[in-house]
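For this depiction, one protein chain was excluded, whereas all remaining protein chains were kept in their positions.
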Amino acid sequence: MTEQEISNRVKKILIEEFELKEEELNDDTSLYDEMGLDSLDSVDLIVALEREFSFKVIRNVDEEKIRAIRKLKDIYCFIIEKQKTLAGPEQRGIIDR
Amino acid sequence: MSLRRVVITGMGAISPFGIGMKTMMDGLYSGQSAVVSQKAEWEWQIKDLNCLVGAPVKESLPSKSISRQYRRTMGPTAVMALLAAQEAIVNAGISNSFISSGRTGVSFSASTGSAESLTQYFKEFFKSSSLKNISSGSFFQVMSHTSAANIAHVLNIKGRVISPDAACSSATQAIGLGYEAIKYGLQDIMLCGGSDELNAIVCGSFDLLNATSCRFNDKPTQTPRPFDRDRDGTVCGEGAGCIILEAEEFAIRRNIPILAEIKGFSTLSDGTHLAQSHSDSIVRCMENALDSANLTSDDIDYINAHATGTILGDIAEAEAIKKVFGSRMVPVSSLKGHMGHTLGASGALEVAASVRMFNDNILIPTLNLKHPGEGCEGINHLMDIRRGKIRTFLKNSFAFGGINSILVIGRYSN
Partner (left out) sequence: MYFHNILYLSYLMVATFFYYLLAFPIIISASMVFYKGRLDDAMRFSNHMYGSFLVRISWPLIRIKCVGRENMLDNTPYVVVVNHRSTADIFFGPFFTPRNTAVFVRSWPFKLWFVGWFMRQAGYIDIEKTDLSLFCEGEGRNLYKRGVSFLFFPEGHRSRDVKLLPFCSGAFIAAVEFNMPVVPVCMTGTEKFLSMNDHLVRPAVIDIDILPAVHPSSFPEERRAVKLKKHVESLIRECLNE
């Protein structure tokens, strides 16, 4: 999956489930300050990402990385890393492309 | 400490007739029934449901006009509660600064949290045995104090927040407790009321107890029939009612029209039966309510009955009215013939309608009451619209658990 595909799917979640406007979503948009999400939203966002990208967030392992997410592009990086962790070595090459 | 007088300065309603006080009163004054068939909606949800009629809110709720940040913790119960509260606040002209001053509180109830949200919650859980896919707002939608908590959150209310969940007595109790909070100087303004959703599962609970109307599934507007000899049970409805109670001196200082005064309140338990209040316990509650208002039965000009159309419940109430009011033949009517039993909202919606009737000098009769049934005769049933000034009225509510609640409401004069 390319970063563009990931971006499209994440934006779709933000538009459909969080009722944000497409024109407000740039890679550098801050989730909390500019998009107005809060702690309850971050819980729901994780659930939505897990569902969309078929991975599971493991509390002890992923907690720090999730706390570090501030901008939209941070979410893409998190998803890419998560998918690399789940993929075998051959497939990591495909995600990197 | 001197006890303060408590007046009503604003009202809001989401009723089976639709959105707003005006819509509700237009429906009531024109003698319409808001009861419709629920066959298509319910038959596939619950097997063997006997009652297939209900009184849903006619219009779709403008939920999207509540920002997502607030809406995510609200099921329909809390949405209706907020809409009713917003209408009431606007009518009472209360400023934002006073609402969040800490001297304004909320006393709002629902008999459960959002039934719809609860159903979705458990559907998801039973499907996956996991709570992972359940949204973070779900708990706030299903918790029993969802209406009170969401109203306080949205309106930034910092005073006391009470949520007395007492089934059909909920809203009347909520208004009564709000009255006491102001009377004893603990708060200056209270947003009081109740809300509840129509849901197949809720109707099913009444169905299990043989308390629902089942013989009019093909003639929904002919049921419920409070006090009528052909009554066969109640019909569930939904909605929300909000009454703004205010300390008298505040209302005068704000120069706001005073709609009525809460003169007294009583809430007592039957103590002997969980499902049905006996007439003696209702008599005790009525007499206690009159005492609390320093009034006697001679001062009451109208009784807005609880009367839901159940066989035993209506008889118990009629007997109690006969015992307390004797030969005075005080006019009695129930609004449940028009709107069904709106459960946690019923006390508030019926108080709001009664206060409006009281100010318009019009009394609405009981819809579908043609011939009082056995045990219900001997009281002055309103079967036609009556015009005339009334000084004071009672609002009765009796609930599962044997919880009786009665308000005494009258004209304000300083």
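Note that the chains take the letters A and B in the order they are written out, and that residue 1 is the start of every chain.
The working rule: contacts are C-beta pairs under 8 Å (C-beta built on N, C-alpha and C of every residue); 3 or more make two chains touch, one makes a residue touch a chain.
Only a predicted model underlies this, so the values are computations on that prediction, with no experimental measurement involved.
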> If you put the missing chain back into the full complex, which of the shown chains would it touch?
Replying inline: B
> Quick one: which of B:N96, B:S128, B:N210 or B:N294 touches the chain that's been left out?
Replying inline: B:N96
> Which one touches the absent chain: B:S37, B:Q86 or B:N133?
Replying inline: B:Q86
> At which residues does subunit B meet the chain that is not included here?
Replying inline: 18-23, 26, 59, 62, 64-67, 69-70, 82, 86-87, 89-91, 93-96, 154-156
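Heads up, the rule we're going with is that only the chains that are shown with their structure count from here on.
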> Which positions of subunit B touch subunit A when the two form their complex?
Replying inline: 68-69, 72-73, 132-137
> Contact residues on subunit A for subunit B in the complex?
Replying inline: 18-19, 36, 38, 40-41, 43-44, 47, 50-51
